[in-house]
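Have a look at the structure below before the remarks.
Just one protein chain is left out here, and the rest sit where they should.
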Amino acid sequence: MAGRRTLSAAPVLLAVTFGVFALAALSPFDPVKAYAGTAGLTASQAELDQLRINLGVDRPLVARWWDWLTSALTGDLGTSAVMRQPVADVIAERVGWSALLAACAFTAAVLAGTVLGVLAARRTGGPLDRTVSALAYTLEAAPAFWLALLAIWFFSVRLGALPSGGLTDAGSDTVTFAQVASHLVLPALVLGVSQLPWFFLYVRQGVADALAEDPVRGARARGLAERRVLLGHALRSGMLPMLTLIGSRVPELITGALLVETVFSWPGVAAATVQAATSVDFPLLAALTVLATGAVLAGNLLSDLLYGLADPRVGFDG
Amino acid sequence: MAEQVWRTRGGARRSTRTLRVRACAAVMAVVVLAVLVVPPLAQLDQQAVDLAAKLQPPSWAHPFGTDDVGRDLLLRCVHGLRVSLLVGLVAALVATVIGTAVGAAAGALGGWADRIAMRVVDTLSAIPHLLLGIFVVAVFRPGLWPVVASVAVTHWLSTARIVRAEVLSLRGRPYVDAAVSGGASRWRVAVRHLVPGILPQAGLAAVLMIPHAMWHESALSFLGLGLPAHQASLGNLVQGARGSLLAGHWWPTLFPGLLLIVPTLAIAGLAGAWRDRLNPRRRSELTL
């Protein structure tokens, strides 16, 4: 099954790249103006025309797509107009920071979600359950960018406790652990909090279901300690489905990262995506869209894999 | 972002549930009334700049305060909510029509058509919604209709899947088989048996999509890829308030955000009640 998934990913990626170029061809935007930028204000028409020829933007769609695809396979993704840098370099520089942020946020969300979920499931309908559930619904409805702004306002402006953006302090030339860690806290917190409700609700439901199942009720009836029942049986059966579904949360994570990285000016690929979009930088936008698609497909694959591990009935039939 | 409404267990809390549904309905009624009635009745210019009255905290004259060029925030929030709701409604409607058509066609025709349709759905699902939306809006210019289009084209996938599954399960039912073998025309079977089976599912998916679409619009606007910055929309209001927030003026940020949360919760609550009644035993495939 996993193997089949991998095979089917290739045509999906291919279709996505072509779709990206087809949409781009319909665009009314002019990359020449984007390139000229503010200096374009003093540029004359003749210069803009020359710039257009130099940038090669007038060639047909399929030719541009084919060129892009063949050179992409050799690792050349073109040059980003907005970053003035090869796209491959932009991605290489940034993808690690995005992964770090996502990993921290995910970890925080999984841990907090599990703990809260188990506590809430112990007494469904109890005061703790109702409070946390209500909070979870509210958080789920609250846009991540709004939460991010409120977090900056509270932690950076009111308390002055945490830096409000960037990767390191501007004056330091080296990227030190302490610097990155302090700059990471707020974005990871907000991204984690925006992912938390799903994990919490899933664990809560899973554990509550498990608690109602016969073996668990039997264990309780036999007088097993509550803690062992909860951690040994219920959590196990409640958490497994969640862990297998972590991979399928990649799209939501990317969505959250697009907003959070932008608000905190985190130098990751998601912030670069937004920049590429606002300045209509096709090479960069195309590459990052494909990259995100790849991440989603990889997440699905991981999901399948973990599902197979968790549930022996699903074999690895390749 | 998933607007999930979770099954509550047992009947002991049925009364609280009714209460909650009533509260949700009341909130939605107020919201809808406000956005329908206030803009046409109050002949106020939401863009009216009053430089002398900039950044005033909430008061009786301005219940939500004023922004950094002295515009009344309550008025702008109502206008913003109106735009967001409109985008949500229209986008959900368009997405539902596309999704139902594709899903029904795929399920009913089967074979190649089904395979191609589902391959397209798979491909599009592999791109995160907001990213695809950003792409669509970036490529065409930001504005009301590109935003609606970008939300609509990214949201029909789940509806298509639901409707297709529903069609497939209905096709297998004995009474449909009986009708077909009894000589009824395809159309007749579709209209008599399939449509009533599909519509509630599609309708529920559409309602659940509205808050998601509103959220989508505000996220695009916030990123500078939605409506023009001076036009009131909840995302624009939050974006425009960033400067004021850090200078200590909290009200221009707080209220638009709350106005996004409240209708979302209310709609989710209502849809949840509807789903419980419609189909008490299913939940997973309705998550968006």
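Order of writing sets the labels: A and B. Residues in every chain begin at 1.
We take it that a contact is a pair of C-beta atoms (placed from the backbone, for glycine too) under 8 Å apart; a residue touches a chain by one contact, two chains touch by 3 or more.
FYI, contacts and distances are computed from a predicted model.
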I want to check something: the complex is missing a chain, and I'd like its UniProt protein name from "Solute-binding protein family 5 domain-containing protein", "Anti-sigma regulatory factor", "Carbon-monoxide dehydrogenase large subunit" or "NADH-quinone oxidoreductase subunit J".
"Solute-binding protein family 5 domain-containing protein"
Contact partner of the left-out chain, one of B:Gly65, B:Gly80, B:Pro128 or B:Pro142:
B:Pro142
Which of A:Leu69, A:Leu128 or A:Val157 touches the missing chain? It is A:Val157
Among B:Leu109, B:Val191 or B:Ala247, which residue is in contact with the omitted chain in the full complex?
B:Ala247
Contact footprint on chain A, counting only the chain that is left out:
28-30, 33-45, 47-48, 50-51, 54-55, 79, 83-85, 100, 103-104, 106-108, 110-111, 156-157, 160-167, 169-173, 176-179, 181-182, 184-185, 188, 243, 265, 267, 275, 278, 280, 306, 309-310, 312
Quickly run down the residues of chain B that touch the omitted chain.
45, 47-52, 54, 68-70, 141-142, 224, 228-231, 240, 242-243, 245-247
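Just so it is clear, only the chains that are shown with their structure count from here on.
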Interchain centroid distance [CA atoms averaged], chain A/chain B, Å
22
Interface residues, chain B side, partner chain A - complex:
1-4, 6-7, 9-10, 12-13, 119, 122-123, 126-132, 134-141, 211, 215, 218-219, 222-225, 235, 238, 242, 245-246, 248, 250, 253, 256-257, 260-261, 264-265, 268
Chain A residues touching chain B - in the complex, by the definition given at the top:
8, 11-12, 15-16, 19-20, 23-24, 26-29, 124-125, 137-138, 140-143, 145-146, 149-150, 152-153, 157, 198, 201, 205, 208, 212, 250-252, 254-255, 258-259, 262, 273-274, 276-278, 280, 285, 289, 292-293, 296-297, 300
